[in-house]
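Every protein chain except one is present and positioned as in the full complex.
For clarity, chains are labelled A, B and C in written order, and residue numbers in each chain start from 1.
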Amino acid sequence: MTKNRELVHPYIPNSVPEVTNEMLKEIGAKSVEDLLKGIPKRLRFKRSLNLPEPFLVEMELRNHVEEILSKNKTCKDYLSFLGAGCWQHYVPAVVDEIIHRAEFLTAYAGNTYSDLGKWQAFFEFQSMMGELLEMDVVSLPTFDWGTAVAFAIRMSSRMTGRNEVLVPKIISPERLSIFQNFCQSKRAPNNIDINLVDYDSKTGSIDLDDLKKKISSKTAAVYIENPSYLGIIESNGEEISNLAHNNGSEFIVGIDPISLGILNPPAEYGADIVCGNIQPLGLHLNFGGGVGGFIASRDESKYVSEYPLHLVSIAKTEDKKGFGFGFCSFDQTLYITREKGKDFTGTTVALWTIASAVYLSLMGPEGLRQIGETIIQKSHYAAQTLSKIDNLEIIFSPNFFKEFVVNFDETGKKVDEINKKLLTKKIIGGKNIANEFPNFGNSALYCITEMHSKKDIDRLAAALEEVLK
Amino acid sequence: MTKNRELVHPYIPNSVPEVTNEMLKEIGAKSVEDLLKGIPKRLRFKRSLNLPEPFLVEMELRNHVEEILSKNKTCKDYLSFLGAGCWQHYVPAVVDEIIHRAEFLTAYAGNTYSDLGKWQAFFEFQSMMGELLEMDVVSLPTFDWGTAVAFAIRMSSRMTGRNEVLVPKIISPERLSIFQNFCQSKRAPNNIDINLVDYDSKTGSIDLDDLKKKISSKTAAVYIENPSYLGIIESNGEEISNLAHNNGSEFIVGIDPISLGILNPPAEYGADIVCGNIQPLGLHLNFGGGVGGFIASRDESKYVSEYPLHLVSIAKTEDKKGFGFGFCSFDQTLYITREKGKDFTGTTVALWTIASAVYLSLMGPEGLRQIGETIIQKSHYAAQTLSKIDNLEIIFSPNFFKEFVVNFDETGKKVDEINKKLLTKKIIGGKNIANEFPNFGNSALYCITEMHSKKDIDRLAAALEEVLK
Amino acid sequence: MVNQQPRKYHAHVWDEPIILEMGRKGERGISIPKVEKEIEKAVKEYKSYVPSKMLRKKRPKLPEISQPHVLRHYLRLSQQTLGMSLNIDIGMGTCTMKYSPIINEELVGLPQFTETHPFQDERTVQGILEIIHKFARIMCEISGMAEFSFQPGGGAHGIFTNACMIRKYHEIKGELDDRNEIITTLFSHPADAACPATAGFKIISLHPDPETGLPDIEALKTAVSKNTAGLMITNPEDTGIFNPKIDEFVNIIHEAGGLCAYDQANSNALFGIARARDAGFDMCHFNIHKAFSSPHGSMGPACGAVGVSNELTEFLPVPIVTFQDSVYHLDYDRPNSIGKVREFFGNIETIVRAYSWVIGMGAEGLKKVSETSVINTNYLIKKMSNIPGVTMAYPKQNIRLDQVRFSLEKLKKDSGVGTEDIARRMIDFGIQEYFTSHHPWVVPEPFLPEPCETYSKKDIDYWVSIIKYVCDEAYANPEIARTAPHNQSTSKINQGVLNDPNNWAMTWRAHVRKNKRPTHK
Partner (left out) sequence: MVNQQPRKYHAHVWDEPIILEMGRKGERGISIPKVEKEIEKAVKEYKSYVPSKMLRKKRPKLPEISQPHVLRHYLRLSQQTLGMSLNIDIGMGTCTMKYSPIINEELVGLPQFTETHPFQDERTVQGILEIIHKFARIMCEISGMAEFSFQPGGGAHGIFTNACMIRKYHEIKGELDDRNEIITTLFSHPADAACPATAGFKIISLHPDPETGLPDIEALKTAVSKNTAGLMITNPEDTGIFNPKIDEFVNIIHEAGGLCAYDQANSNALFGIARARDAGFDMCHFNIHKAFSSPHGSMGPACGAVGVSNELTEFLPVPIVTFQDSVYHLDYDRPNSIGKVREFFGNIETIVRAYSWVIGMGAEGLKKVSETSVINTNYLIKKMSNIPGVTMAYPKQNIRLDQVRFSLEKLKKDSGVGTEDIARRMIDFGIQEYFTSHHPWVVPEPFLPEPCETYSKKDIDYWVSIIKYVCDEAYANPEIARTAPHNQSTSKINQGVLNDPNNWAMTWRAHVRKNKRPTHK
């Protein structure tokens, strides 16, 4: 029977006092204090941690956390039109089932022998992404799209020995900020300068003239996104690719993988490195948690030898009868060569890759084509419907995929104000981009996916009409 | 690409038309109609099934079912005091995790070689129940408590060659009705008569005098419940046992297993067969779905040879190095001897036994003791608190476990009316037993478990005060 | 073509102890809520509420184990269990081992279902009542019956329920004293004999014709009499052969004054193809946990949904869910009802899943299920031809619907390896053992595959290739199958103890008592 004074915790088997004592005896220590004497007294924490009263009973813990979380309004209860890099796509039940499996959920760094299944799932993720991208090398993802691109930029800087990169002016400010952290402060010794390329004010796509103006012998890489941060499908991929290549620069393209059932993969218009966010492929919003950024390239040593990320390769067994997996060029990671390695990786988002592998195998080529068609038609229906509302204007039509910019300048109302009113109708309006892109005025980025029904879109339109009148 | 006309369903791989055709060709059939010609035309269904439009898209299916289910009010949103054979106890997360595992969820009739784990979990269920009950034989459960007792009654009838059974007048009417179906219509050749034994009007326990009066040479078994349907702890177990045994009758006791951390198991006061509902041991309410009825007895051939249910036995492997499991005395089930078998079993509630095994191993002896203490103290606190309300009366105190009867006669209000008003305060009142037991007047059966906090109980009291004034 | 090389396989071997051997005194799997201080003050010590004779004296010898270890143990046991989801589970004839969609598991796990109490006020459970009511309507359309109850907790229980209704019917007509015989067939499921027997009936079983495998209509004519209470019959029986005279059977019984109950547990080939009521049946039951895809759950929870014709609805168990004035009701006011066969309303989780499955299929999907099931079965038959030692039972009937019975009589004669050996050996290839057949084994050394719509052509090819591999192997080296399994979590057990009172052990305590040294270290 446990004494009141001693906490026996269900998660800590050896917290049973008798066991602790037996073990201390075996060690030859009087108390745990004997074992802590390597920590000088002056560094020892003297009081008890001042933490909230614990919920030791699971039932009470559950109630407590559920109560807090229930203060959230969700994109399930509300009708949401937010996107901007974290999009509400449908997550098939099978995906959640698989990534919930205790084996995948709690595995970590085991090699191919103990964890063959995990490695195979990784390889299948890379392989299916490879098919989608028409590229032979795909990495295990890093934390997010922005970091993936930052690494790709640094790869091309190392490859070309140049230290400038061109990125589009229309880009997620969050992504840009990440680039800046990776490309280093201007004051740091080996920084990479980030120059912004202007957009065509009609179509929103890359301003080729500006690009031509800015590209130079310092340009390590040209980076574009397709669709762009504001949803626009860039049609000059090939021209940009030629410009970059003729200049000896790498051409990096960021994509939304769920668009690739209908959109041309960047490899087809010359991309050397492709990056993107796997979140649309079977991941929940998770308040922005469910993202991950992959890097893909051609299967050439000059690329492979610059990857900071894990690259899972298939390998035959010594008896040649079976197969297993291992990390390709592991020696170039920080784990072997520390600061001499290629940047860094670490624990990233492996479980999400398993989710995406399951998602892609459920979808298949037809599923991806259909979802692409559905999304683009629905988003255009939405744009069309909204554009009929007095004083609303859709910028940059008609070449967008699932996101488009709605301008409210003529309504005389601020986006924040409109969104606040929409909220009272249980609608979460598009993301306010007035601060991010003052050029576009009082605008919001609306996102439509396969999850929005016609009814949903019509409901939005009706609500906007009401809010704006 | 699928033609519009042909439904390729994700659950039916061979619904791909090309595959169907290949297979038909291999079979040598022109169409599936060729294969259905064994069914005479006159028996063929001529039209299409007239079913609602399907939701072929998982997302839409999910929305549809969730929308329907969201019309329910739950015992989670509301504060509920319902029990009466289906009780709201806390289900640890680990329990749900385990019974959600695809392996357990979708296994069926595999033997010990393919399904060792499933069999071991069954055996562990039986073994832990055996410890709780202090009995050596425990069956895999049947559908519910009522059916378990019905089988036990039929076992004792076969064992004694007698065809009368005594059951308490205070019993769940549902259970009683099940007994009646199993003990057969009076007009059937080999029926068993069910006679009701009166209760002591003060304590609610068995009226020993009435029992003495009714017991006879025809009595195959005496059945009691402890705690009874109305929550009363029966203290005369030993006397009843003696009466039964002296009369050559079997003594059958029904129990609530969650009480056995603090209550004496029936074997200790002479029970020959023990039955009960495993629902408190880790199962959700499931609108009454989460129940299961076990039978336990001493390890004697005369009992074992009468079980209709599956009995999992441990068995050594032929090489004596390992172990496996099999069904004990399988030949007496319907599967081997059809109508000559002992009654029947079939697919029952195996998954629930795995839930209960996990529950019992999480709880351990201390957990069960503590939960028993918590429940009984909380329920008495509730009774005490309610009894302070004007015109309310608790019948049969002080010997109850988690349920007690509240009488509203003096309030001048009907239970249904009171419960309706409580509902508006998001409280689900106790079960109305006025129709079941008119003798107890205008009464309701209230249930308190470890899930009710003091605040909950006080909230009920306050609500009742308000409703009744 | 069926000479595919088997894939390598080995089951997980964890060699787990029995849980009662695990943990140690003082460990805890979960913490229990204590009563609040205020309650502690307000009430007495718990013992004072328990009559002293009723206080437990000895602690139960349950194990004491920390949470991660309980989890680890049961996760390991799960890995040692070959669920349908994990394998080509074609062998389990009569069981319809079909895919149980994950989405349905998510839906049935919602608190909007799991946290509802059966005695809640109707108005607070309109959602679940709606599902029950709508699913009943769907079942009526599928079967042609007029009303359904989902109370029975399994197929056998459904049959028992039907037997109780037959009993009630004759009782109310005042004929029960005479009408005490139920006719069934030997190839009908054993429950069609055992359950009416439990309900008090004498059982007459019609034997199959050795040529056709079908019950003889002449035998039926001889069997009926004024004592006939009814017919309880499976069709197709677990040979997969549809009885083409089934409606004549029904007529004969009806003319004799009996009722007819159709055991439709094996309905997977009949969706939109043939209906029980259209063949004249008065009642039927379906196994929701089979053809309707609710998972088998290691052996339940399950549901034997019973449906009856208009004339018999009055006998159904109470309550029935009705819909009036836009509100769903629980109708208990049914004086001729047999009452309850199960507390509350049955395993309603199976109904939530089945509703979701059917509504995700639609009429066209359901028909596709049955057509595919029939094509798969006949494709399998084709593939199985020419495997040495294997013959199909009743070969004159060359078509089967949902399943097919084979015999290994020849293999046994030739090699000494029988059907139970082959079943055990199959598992060594990661394929669930097959079901032999119900007893008696009219067809010697039988086995009974049911390749339902879940399985791909490749799955069937592979399954057949394993049968062939194992049969070839049995000829070449019979010892392998006889001593199988070899790649499993455990090896062949000594069956003898299971019927030996000195050795059987249904609990660890009994095992320890009977063995000086426990089996496991």
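Assume a contact is a pair of C-beta atoms (placed from the backbone, for glycine too) under 8 Å apart; a residue touches a chain by one contact, two chains touch by 3 or more.
Here the structure is a predicted model, which means the values were calculated and not measured.
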| item | value |
| --- | --- |
| Options A:248, A:398 or A:438, residue touching the unrepresented chain | A:398 |
| Hidden partner chain, touching residue among A:30, A:212 or A:316 | A:316 |
| Which residue of A:248, A:289, A:412 or A:438 touches the chain not shown here | A:289 |
| Residue of A:195, A:242 or A:384 touching the missing chain in the full complex | A:384 |
| Among A:94, A:230 or A:464, residue touching the chain not depicted | A:94 |
| Touching residues (missing chain, whole complex) on chain C | 5, 7-15, 24, 27, 66-69, 71-72, 75-76, 79, 85-87, 99, 101-102, 430, 454, 456-458, 487, 521 |
| Touch residues of chain B, complete complex, unshown partner | 2, 8-13, 16-19, 56-60, 92-94, 96-97, 102, 322 |
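The rule is short, and it goes like this: only the chains that are shown with their structure count from here on.
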| item | value |
| --- | --- |
| Chain centre separation (chain A, chain C; CA means) in Å | 46 |
| Centre-to-centre distance between chain B and chain A (centres being mean Cα positions), rounded to whole Å | 48 |
| Averaged-CA centre spacing for the pair chain C and chain B, given as whole angstrom | 19 |
| For chain B, residues contacting two or more additional chains | 58, 62, 90, 92, 97, 102, 362, 366, 450-451 |
| Sites on chain C at which at least two other chains make contact | 23, 27-30, 32-33, 67, 71, 75, 101, 103, 105-106 |
